[in-house]
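Of the protein chains in this complex, one is absent; all others appear in place.
By written order: A, B and C. Residues from 1 in each chain.
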Amino acid sequence: MVRWPLLWARRGEAAAALLSRYRGSLAPGRGCSSSSSGSRGPDMDELLRRTVAALPPYESRGISPALREGPSQEFVDFYRALETDGRAALLTKLAADYGADHGLVSQLCGQVTEGRDVDALLQAEARLRYSLTPRYKLLIGHICRLEGGVKFLVDLRADILQLLQSQSADSPQLREMNGILKMLLSDWFSVGFLNLERITWHSSCDLLQKISMYEAVHPVRNWVDIKRRVGPYRRCYVFTHNAMPREPLVVLHVALTDDIAKNIQAIVQYGPSPERSEDVNKITTAIFYSISTSQQGLQGVELGNYLIKRVVKELQGEFPHMKKFSSLSPIPGFTTWLLEILQIKEGKSNQIFTELEYKEIQDAIEGPVLETLKRLLSTNEWVRSDKLVRALEMPLMRLCAWYLYGEKHHGAALNPVANFHLQNGAVLWRLNWLADVSPRGLSSSSGMMANYRYFLEDTNHNSIQYLRSRHIEASEQILSLAAQCQKSSKL
Amino acid sequence: MVRWPLLWARRGEAAAALLSRYRGSLAPGRGCSSSSSGSRGPDMDELLRRTVAALPPYESRGISPALREGPSQEFVDFYRALETDGRAALLTKLAADYGADHGLVSQLCGQVTEGRDVDALLQAEARLRYSLTPRYKLLIGHICRLEGGVKFLVDLRADILQLLQSQSADSPQLREMNGILKMLLSDWFSVGFLNLERITWHSSCDLLQKISMYEAVHPVRNWVDIKRRVGPYRRCYVFTHNAMPREPLVVLHVALTDDIAKNIQAIVQYGPSPERSEDVNKITTAIFYSISTSQQGLQGVELGNYLIKRVVKELQGEFPHMKKFSSLSPIPGFTTWLLEILQIKEGKSNQIFTELEYKEIQDAIEGPVLETLKRLLSTNEWVRSDKLVRALEMPLMRLCAWYLYGEKHHGAALNPVANFHLQNGAVLWRLNWLADVSPRGLSSSSGMMANYRYFLEDTNHNSIQYLRSRHIEASEQILSLAAQCQKSSKL
Amino acid sequence: MVRWPLLWARRGEAAAALLSRYRGSLAPGRGCSSSSSGSRGPDMDELLRRTVAALPPYESRGISPALREGPSQEFVDFYRALETDGRAALLTKLAADYGADHGLVSQLCGQVTEGRDVDALLQAEARLRYSLTPRYKLLIGHICRLEGGVKFLVDLRADILQLLQSQSADSPQLREMNGILKMLLSDWFSVGFLNLERITWHSSCDLLQKISMYEAVHPVRNWVDIKRRVGPYRRCYVFTHNAMPREPLVVLHVALTDDIAKNIQAIVQYGPSPERSEDVNKITTAIFYSISTSQQGLQGVELGNYLIKRVVKELQGEFPHMKKFSSLSPIPGFTTWLLEILQIKEGKSNQIFTELEYKEIQDAIEGPVLETLKRLLSTNEWVRSDKLVRALEMPLMRLCAWYLYGEKHHGAALNPVANFHLQNGAVLWRLNWLADVSPRGLSSSSGMMANYRYFLEDTNHNSIQYLRSRHIEASEQILSLAAQCQKSSKL
Partner (left out) sequence: MVRWPLLWARRGEAAAALLSRYRGSLAPGRGCSSSSSGSRGPDMDELLRRTVAALPPYESRGISPALREGPSQEFVDFYRALETDGRAALLTKLAADYGADHGLVSQLCGQVTEGRDVDALLQAEARLRYSLTPRYKLLIGHICRLEGGVKFLVDLRADILQLLQSQSADSPQLREMNGILKMLLSDWFSVGFLNLERITWHSSCDLLQKISMYEAVHPVRNWVDIKRRVGPYRRCYVFTHNAMPREPLVVLHVALTDDIAKNIQAIVQYGPSPERSEDVNKITTAIFYSISTSQQGLQGVELGNYLIKRVVKELQGEFPHMKKFSSLSPIPGFTTWLLEILQIKEGKSNQIFTELEYKEIQDAIEGPVLETLKRLLSTNEWVRSDKLVRALEMPLMRLCAWYLYGEKHHGAALNPVANFHLQNGAVLWRLNWLADVSPRGLSSSSGMMANYRYFLEDTNHNSIQYLRSRHIEASEQILSLAAQCQKSSKL
């Protein structure tokens, strides 16, 4: 499972185009060894020989010929010109043939195991460490020095991630290369090297256009929309990186309110007019209502949590009296999970609904209850019947609380958004009924949204607790709903 | 010998102060285990336990508790408050006790050596690679995320380098830590993450003040001086890094001339007045007459060569017809080497001078020839006698050509400036007599300077040749002088 | 008729709102002396007494009490709060009661007329000049020092211009105030105090939004549209002024082409994609295809011609080989003029069309020729019939050439766009058939557009010729068409 949560990454235009080509080219029966890439094989071998330098011997590590721009640029140009399957072939070859020198590793391993004095041991470990460097890491190191090189590598990793998801292209070497690249990107995109920028209506048009495009949580419909999201009672912050100018890496939208928000439409559709000026006295609360990342290739690189943290500081500087910090978050996957539960409990509806609830639902719909209910839930039509909405409130809230609090994957919260905020040290604080009645909100979250609240003095402690013991800090409301669910719904 | 050539690093003020304290505290008989640091011992152990987190297990690498700012900041504050010997003790302890888990490494080495399928092998290698991560690397990773954290680490490495130069503090673990830190800094200060800035008289005062202070090759005497060095017919470029704002990392001074310069005073003392405007038609040549680095802690991180390369591009953009690129460089160490040679050849002066030369020298001075000559050379007084200057020109030029071309250290050019430019792919092009008659120039280089010329189309090839086979590309003048030296001077 | 030509001023939002209120309030029967404003009368008198300081005596002119912010701000606030008729009343009162001291003027006039020595004469003139200063000029001088004061005065002049157009409010004093204000604004918005800014897709969103709104010549439909107009092969420049930050005063759109453009849709609708990069070799020509001003209150202040001039310099700097500069301009008023001509020549169509032409037109339409033709022309339907389009080309081109070349108003070209470019020294160079087939283009210019070409070495001479002797410099095409028209159309 991809563990870059909440931040539904939307890759840049180029990568999107690439993706569509992938889908075409990686159709069944057209593996990487297909004729087209096969015919390019010799070129590739030749290219790789020319462009991937050998690792210098341990003794002269760190001293590289100064101006090796040519070959790296050649690699970049060659790669860019390739179609999807060509890229797959090249990456596979690079990963397989230009990794570490396994023989040398094995030999040096032998030297480490012998009992030796500290100096010799550390020397042996250092040599071993160096020998474990895949040869392609040198190429990567050269590419990152080219103009636009870092962006190229980020996009390259996006390609690798795509490949890894297709069975035909997956390979241990590719997975290794992905790991190596992720580690490097994590180093380069350390928070110390990121620039925090506030985006306003005075920011540059290209930035605002990108931010509109990247917004994955609550899509921006037009320029009136985006103007409101950077206007009064709103804040929009991004991280950028010097090596990728004019490219927002991760975007956080904040609403400034007087209490913790329970409805998203009030924020994104009916916000204050862009001409109004803010009344500072009405601002006591910051609602993080959207966080999106734009670079698929930075999957797994921690950016979102650092952005939240920096923005909290920024807001505290601007509003010293600000007291409450909370997300207003979607619950992606809940509707799907709910429909599965209903399927599983076919004929055992009393394990899901109380008798009274079942009756009210029965009153609100026509036809066989569970079947009809499933249909109405999967088509979002249930929301049109006030009666049904009332009847479903309690059971769905209960089920959702359980879904967020009780359902786990490898010990962590199953829901990726929950997992993200809990890792950051937030508290699972409130579930809101009819909080997002957009088609998207109904389809994914049955119209509910959650507040993950950040009690600043506790986030560190909570984060450690969650990561160590998988303990989820939750409010009374959540705990009580989840408990009811366990009792009445017998999940 | 420090292998950060030409770039006589001048550390910042703080580090300079630190250094002076070092010198005091590391006096004989006051080792790191002295009572004062001994008494802090328990605190340190306690601190390190608290602030250096354990490496997460391989499986959950990459997921760190989000907001671990506190402990890292605590380490930073604790370290900053320490005196020199305290720092030495803390670093030594950190390096020794919080390195890699040698037992685990050894165990995983065993698993690598067995014959296995690719997947298992790569997995084993990945685990091994991870296990070789010293535990303190995690701390470093956290510190670099703090505000001012990167600068702290750069200064920390400067401290380590100082320690390694004192015998009492040197240790294999410290050396390992130095290597780890250098590698990280090399990653972070990759050229893709550096900003090139041109410095002019319109640049900010604090930058110009720092650049004046850092100028180590031809010291800046006052503000008139620095105004000229950023004025017409001059260019001054620096690299800066986002994580260390307002801090020039490496500075390159260029003079724009109509031919390759042979005298430094003409550039730094009698340059064109700051009010004159440039006549583009008179500019055909760029002379790199000074390159200085400011951060001792970035020793060994390649910055100077990349700066030269970027500046060449910049100048080509500004002056499309620019044809010649060359350094005008000091030859530090030559006078010392020369005096040693004279010492060694005591009584065999015919192996150094021709008969005629010897006579002319004899005519020019009073008293016993070699002894007097050595005195005059070591006191810079020889330059006051025109006769002696004329008499010494040929033999000293010859010897210096040999010194630059023939004297090696581990196969590379002994002279660090030569080694720097040859690594960059420059040609050892011309030796200039009476090129720097400042006291500094006379003391270190007997008044000579060298031009290392950059033929742009050849630098890549030259660099590779030099690094591979230690071949030095040199001009006719140099080769001929060096050959004469070999013949007549019998070195 | 408003003589701020081509630059169809579109006033800012505030002024637009004001305008709509005007229209309501200045309805018949509700003059300025209506009860509502009458009841405010005393307040106004009181306010003006308080806020409009008396002119200091001649001797202490130039020394004003330092911090007179209060009263000026009071006037501004009072004025802003007024409805349209209140504003009319206040302005009328201010103009009438706070002008120059006519008695003093008359008295000083007497002193000038007497024969005197130079010193006394100049003194008398200076006193007279000073006495001719209307008292309200002092108020204006104070307001311009307030924050936002200059913008207030620009908007105030827009109000005055509106008033002058309504008969009930026109007055000699108001006209005088308008003249005084225009002179002051001309001084303040001298070209030396304007900033030239190039607008690109990287410019700030609010600027681009304003530029889209202000574009009056070829309206911007959406953000794709505006992105293209600041993209490759396009340039967009504005003048801004420090005292009105973030407010483009006049906007010039340029297309970069390889020849003089003859069709506007090719430029504004089907331009190159925003992702393409420019091929400098294909750029030889600059087409000024739109110039718009945004401040109604700056009517008559020369900005457009200076902007063109500055942009020409800018383009020559960027494209040293650029050879041709030309406008592609609408011919507003032509269709109206044409329909009048057709009306006048009722029954004398042979004075307009040749026999052959008349026949072709007759063939192309049904029903009574002239009547039908007028209908088709006024509804833009003629353009749907290829036959009719062909039949009309010659006669309409001929008539239009005459309209531009021959029709005069006070000796100057009747068409305001023509007058603007001819004043700038351009040549009436080419008439283009079917050059703008948008509804707007058809309605105003019967689909034709004109190129006014700027031969840079001649503009100065042409401008002087045109201003002095009303001589219009025109191309062969124009002269020949106009001559034919005079001959065959007998206008």
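Throughout what follows, a residue touches a chain if its C-beta (ideal position, glycine included) is under 8 Å from a C-beta of that chain, and two chains touch if they have at least 3 such contacts.
From a predicted model like this one, the values you see are computed outputs, not experimental measurements.
Participant: What shown chains does the left-out chain touch?
Facilitator: B, C
Participant: Kindly state which of the options C:86, C:149 or C:297 is in contact with the chain not pictured.
Facilitator: Only one listed residue reaches the unshown chain, and that is C:149.
Participant: Pick out which of C:50, C:80 or C:102 touches the chain that's been left out of the picture.
Facilitator: The one listed residue touching the chain not shown is C:102.
Participant: Just one of C:156, C:184, C:251 or C:287 touches the chain that is missing; which is it?
Facilitator: Touching the chain that is not displayed is residue C:184.
Participant: Could I get the residues of chain C that touch the absent chain, sorted low to high?
Facilitator: Output for chain C: 60, 62-68, 70, 99-100, 102, 105-106, 109-110, 112-113, 118-119, 121-123, 125-126, 128-129, 132, 141, 144-147, 149-150, 172-173, 175-176, 179, 182-184, 186-188, 190-193, 195, 242-243, 300, 302, 305-306, 309, 423-425, 459-460, 463-464, 467.
Participant: In terms of residues, what is the contact footprint of the unshown chain on chain B?
Facilitator: 201-206, 208-209, 223, 227, 246
Note that in this section only the chains that are shown with their structure count from here on.
Participant: Looking at which chains touch which, would you call it a line, ring, star, complete or other?
Facilitator: line
Participant: Going by average Cα coordinates, which chain is farthest removed from chain C?
Facilitator: Most distant chain from chain C: B.
Participant: Could you put a whole-Å number on the gap between the CA centroids of chain A and chain B?
Facilitator: One centre to the other, that is 42 Å.
Participant: Using mean C-alpha positions as chain centres, tell me how far chain A is from chain C in Å, no decimals.
Facilitator: Between these chains, centre-to-centre, one finds 53 Å.
Participant: Scan chain B for residues touching two or more other chains and write them down.
Facilitator: Residues of chain B touching two or more partner chains: there are none.
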